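Sharing a structure here in structure tokens format.
Apart from one protein chain that is not included, each protein chain of the complex appears where it belongs.
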């Protein structure tokens, strides 16, 4: 991988609007708690499935938003610095991640 | 919908192992909090996407498990009571829910 | 599996409207040929991806339609004949298939 291990523990500065993502994740955490409660109270199965579809959609929205930020910042930066190998490695990482998302 | 509103607030008794689902959801809540933290600390995008794929898979496991329970209990019960209309309506609800899951 | 090998080569009679599914699949075959042609002519990547999303949606529509037919016919029939083991085995098969669909 093009990204050294120590770098992954640093701030990357690629997220355009961190507060927005924080709020979306806080809402997703609330949705997860709501589903746990529905299971505890044994709510109607179909209603729980509807909530699981909703939270899955919300998570995918976060994922594709972050991916957009990542491609715009990290990949374009590497390309502009003429670091072809780094840019290609990042794109490979990104498409591998997309593959996992599409299949998850 | 075949299921009257008031019924959805009752216990349905279709979940075979409620404790197992409760634990899986508790783990999912923890994963969601972990992703929020990764965003706050601006961890590497691809690592966050990997976590989102993992939580999505876990949620889908809960969904298809509940669906299995639902089909085994509610639908078969209706079929055995010769309530064809109720059984068909439940199956329609179930396949609509599957459609939403497949597309989410 | 609950379904013996020889049975899978017989007609099952569960498809409510075979002509409709035949036509939908014929359209899907045409869409696949169209995508091959787009690749041969090296059309713009995003336009090809849009077509792949469309054909995937169409295939999932066929899948959930067939599943609905299957649950309505095979599973309910087994339930009505009080063949609990057969009905439960079919539902297990169905939810395994849903799992593969959700993750594909």
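So that you can tell them apart, the chains are marked A, B and C in the order they are listed, and the count of residues begins at 1 in each.
By our rule, a contact is a pair of C-beta atoms (placed from the backbone, for glycine too) under 8 Å apart; a residue touches a chain by one contact, two chains touch by 3 or more.
Please read all numbers here as calculations on a predicted model, not as lab measurements.
Chemist: What chain A residues would touch the chain not displayed?
Modeler: The list for chain A reads 57, 60, 63-64, 67-68, 71-72, 75-76, 79-80, 82, 84, 87-88, 91-92, 94-95, 98-99, 101-103.
Chemist: For review purposes, identify every residue of chain B that touches the missing chain, sorted by number.
Modeler: 103-104
Chemist: Residues on chain C that touch the omitted chain in the whole complex?
Modeler: Residues in contact with the chain left out: 3, 7-9, 11-15, 18, 21-22, 25-26, 28-29, 32-33, 35-36, 39-50, 52-57, 59-60, 62-63, 66-67, 69-70, 74, 93-94, 96-97, 100-101, 104.
In the analysis below, only the chains that are shown with their structure count from here on.
Chemist: I'd like to verify one number: the distance from the centre of chain B to the centre of chain C, where each centre is the average of its C-alpha atoms, in whole angstrom.
Modeler: Those two chain centres are 21 Å apart.
Chemist: By the touch rule stated above, which residues of chain B touch at least two different other chains?
Modeler: Touching at least two other chains: 57, 60, 63, 67, 94, 101.
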